[in-house]
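Quick one: this structure, given as structure tokens, is what I'll be asking you about.
Our next item is chain A:
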Amino acid sequence: MQIFDYIGYFLISVGAIFLFLGGLGVFRMPDFYTRVQAGTKASTLGAMSIILGVGVLQPEWFVKTLVIVIFLAIANPLSSHALARGTHKAHQKPIVKDEKIEDAYEIAEHKAEEKNIK
Partner candidate 1 sequence: MKKESSKISKFFYTWIFLFVLWMAFTTSLDIAELIAGVFISFIISLFTYKFFTTTGFSILTPKKIFYFIKYLFVFIIELIKANFDVARIVINPKLPINPGIVEVESKLTSDFAKMILANSITLTPGTLTVDIIDNKLFVHWLYVKGTDTETTYNEIAKTFEDILIKIYE
Partner candidate 2 sequence: MVISNPIYFIALPLLTAFLLPLIGKVYKPLIRLTPGFVFAFMAYISFDLFLNLEQGKAQIIQIAGWAPPLGINLVYDNFSGFITLIITTLAFIVWVYSYKFKKVGFDNSKKFFILMMLLVAGSIGVVLTGDIFNLFVFIEITAISSYGLTAFYKGRDGAEAAFKFLFIGALSSTLLLLGILILYTQTGTLNMAEIAIRLKDVPIATQAIILILFFVGFGIEAEMFPLNGWVPDAYSQAPGPVAASFAGMLAKAGIYGLVRIIYTIFDLNGIFGLLLIMGILTMIIAETAALKQKNIRRMLAYSSMGQMGLIMIAFALNTKAGIYAAIFLMFNHALIKTMLFLSAGFLTYSTKDKKISDLDGFGKIMPFTALIFGLGAFAIVGLPPFSGFWSKLSVLTAVADKTYYVILATILLISVVEIVYYFRIIGRLYFKKAHEEVKIHKPSWNAQVAMSVLAILIIVVGIYPDLITEYISNAADALFDKSAYIKEVLPNVSLN
């Protein structure tokens, strides 16, 4: 069972590094949207990796760790998405480096509003 141990420890190490990168990403990125990108997702992967690592190390725990991972995989992107949407609706726009890239979502919202007014 040596091999499983190695896999488990490897997963835990990778997870810890990703959690660290998640924190760093949240800290370093320039605006909210990029922070969500870097932060919550890296930390989600990190968390999933650590949890699975523990599951591999302790085979009896595996099923439950899997359940946690699945919940995380459904719930965490949802919350990131909801947060991004809420922030956008609160008129906080993403920064763009390239002026040519237009905010497609804003345009679509404007269209919808115009439709409503008509």
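In picking the candidates, the idea was that all candidates are chains of the complex that A comes from, given by their letters.
Note that in this section a contact is a pair of C-beta atoms (placed from the backbone, for glycine too) under 8 Å apart; a residue touches a chain by one contact, two chains touch by 3 or more; residues count from 1.
Treat the numbers as computed from the prediction; the structure is a model and nothing was measured.
Q: Which numbered candidate touches chain A here in the complex: 1 or 2?
A: Candidate 1 is the one in contact with chain A.
Q: Along chain A, where are the residues that touch candidate 1 in the complex?
A: 17-18, 21, 24-25, 28-31, 33-34, 36-38, 41-42, 44-45, 60, 63-64, 66-67, 73-74, 76-78, 80-81, 84-85, 88, 94-98, 100-106, 108, 112
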